[in-house]
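For this view, one protein chain was removed and the others were kept in their places.
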Amino acid sequence: MSFVKSLAVSALALAVAAPAVAQDWAPRKPVEFIIMAGTGGGADQIARLLQGLIEKKGLSSRPFIPINKPGGSGAEALRYLQDKAGDDHTVMMTLNSFYTTPIIQEDLGVDITAFTPIGLMAMDTFLLWVNTDREDITDLDSYVETVKAAGLDWKVGGTGSGQEDSVLTAMMEAAFDYDVTYIPFPGGGTVAKNLVGNQIDSTVNNPAEQMEFYRAGNSKPLVQFTGERMAAFPDVPTAKELGVDIEYYMQRSVNGPPGMSAEATAFYTNLFEELFNSQEWQDYCTSDGLTCDNFMKGADLANFHATQKVAHEKLIEQVGAKAITGE
Amino acid sequence: MTVRQAELLMGIATLLLSLGLMWNVWSDGLRIGWVEGRGPGAGMWPFWLSLGMALAALATIVRWFQGKTPESRSLDPYIASETMFLVVVSAISIFLLLVLMTVIGTYLSLMLFMLFYVRFLGKHDWRMTAGFVIGAPIFVYLLFEVALTKYLPKGWPIFEEGFLWLDNFRWEYF
Partner (left out) sequence: METIFVSLGGGLMQAFEPLNLFMILAGCLAGLFVGCMPGLGSVNGVAILLPVTFLVPPTAAIIFLAALYYGAMYGGAISSITLGIPGASTAVATVFDGRPMAQAGKADKALMAAAIASFIGGTVSIILFTLFAPPLAAFALKFGPQEEFALMLLAFATFIGLGGDDIPKTIFSILLGLVMAAIGFDIISGQPRMIFFDMVELQRGIGFLVLAIGIYGIGEMLWTLESTKGQVQMHNVKITWARFKENLKEVKVYINSTWLGSFLGFFVGTLPAAGATPAALMSYGLSKTFSKDPDSFGKGNISGVAAPEAANNAASTGSMLPMITLGIPGSPTTAILLGGMIIWGLRPGPLLFTESPDFVWGLIGSMYVANVATVLLNLALIPVFIRVLAMPFTLLTPIIFILCVLGVFATTDRMFDTWIMLILGVAGYLMRKLNYPVAPAVLAIVLGPLAERSLRQSLISSQGDVTTFITRPISLTCVILALLLVSYPLIQRLVRRRTAVQAD
């Protein structure tokens, strides 16, 4: 009863307050734009692009300062944001380690559902890539066949145990019933280079990381792990079309610390929504194979995080944390 | 304390440090051995290298007893009393600078730090002192906050408010 009541009251407060204060609040000092990954990676590129756009369009009275906190697959960033509870001048660019890191590192003591959701900028996608030299592999079937024959000699590159692509690799191992050797590298770019140099046999990269090699004819995608075929890859089948039930995305959302004030939340939500709808951002999405259909915010994003968290818990339980960490 | 005593103490301290590192790796349950088909486990590198550290520290202690190192035969004071003052004062002043930065913020701490060195240690005249006490924060502000867009620690909220009030002029008028 009291829950419903407080919900109603806060909803009312929001309804009354939100439109009035949205214009009033503005940052009084530079905003820390935390990136839960290192320099040069996908999240970092996006955050720096957004920072540039904010400056260019003059959306904020104070600059956004990108700060990388890559420690421990984002553990450092998550704890930092948690400790900043109630702060109105810190926002964080997140990826899927937002969900997986607190699950794998149980004693971290971070509850991501307590964070203030601001906006979902994009859903990044994954494709399975092999070097174009592998003429024997033309589709998923021939891939699975080759991998099974090679066994542990098949080397899959990724960005680190416990990262998104290791989860996806573990999912594929479970679905196709094979075992591969997973080799972690620092960053998706290095993985892509090692694929092109034939140091590894396959990888599940984001499109942005492979796009240039793909265009140059050095690597080829076999299957995409999306619901529908992406515009950038109209000829590549989805896993679902081939009867394999794997659909996996990388969320790229902006979140604030727990207990950010409603006024500040409204300000950041408006700011990122404006960015989301800008021509520059939409162009970037198209060229880099990001899905940017609708801007999710507020309660929708909170629900989204909650479902994703549960889904990742299940996923990690299914494939086993062991399969992901490898030891 | 003589150099001779200091070397033994340092030998023991480094030995304990190495053992502590080994224990830390071990107690975290990291694999310290060779994992079949995968090569070294996560704990192998730090564990065995720490063991190497422990052995090196042990060697230093043994050599101390044998009197092989020049330090183990030296009865000079480890830190001479006339220089002790400078070294200790410097270390403590940095320590206080770091503490103050989190309390009263970077700029006020910088001014105190400069005042201490220029006026009290250096005995320079007040004109020089004033130049450094005022010049240092302005230089730091222009380099770090304006040019490099770093937000330096501002200390407790009340000091941060004060800074923001001043900082606001930059945004309003430039």
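Per-chain numbering from 1; labels A and B assigned in written order.
Quick note on the criterion: contacts are C-beta pairs under 8 Å (C-beta built on N, C-alpha and C of every residue); 3 or more make two chains touch, one makes a residue touch a chain.
Just so it is clear, the structure is predicted and the values come from calculations on it, not from any experiment.
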Contact residue for the chain not shown (choose from A:A216, A:L242 or A:V310): A:A216
Candidate in contact with the missing chain, chosen from B:M10, B:A130 or B:L164: B:M10
Sole residue of B:I12, B:L30, B:A130 or B:L164 that reaches the chain not shown, by the stated touch rule: B:L30
Identified contact with the non-displayed chain, of A:L95, A:L140, A:V196 or A:C292: A:V196
Where the unshown chain meets subunit A, residue by residue: 32, 39-40, 44-45, 48-49, 51-52, 55-56, 67, 69-73, 75-76, 79, 104-105, 107-108, 152-153, 155, 160-163, 166, 181-186, 189-190, 192-194, 196-200, 211-213, 215-216, 218, 324-327
Interface residues of subunit B (partner: the chain not displayed): 3, 6-7, 10, 14, 21, 24-25, 28, 30-31, 34-43, 45-46, 49-50, 52-53, 56-57, 59-60, 63, 69-71, 78-80, 82-83, 86-87, 90-91, 93-95, 97-98, 101-102, 106, 110, 113-114, 116-118, 121-124, 132, 136, 140, 143-144, 147-153
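In the analysis below, only the chains that are shown with their structure count from here on.
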Whole-Å gap separating subunit A and subunit B, where each centre is the average of the chain's CA atoms: 37
Residue ranges of subunit B in contact with subunit A within the complex: 31, 35, 37-38, 41-42, 149-151, 160, 164, 167-168, 171
Subunit B-facing residues of subunit A, complex: 28-30, 32, 61-63, 65, 152, 326-327
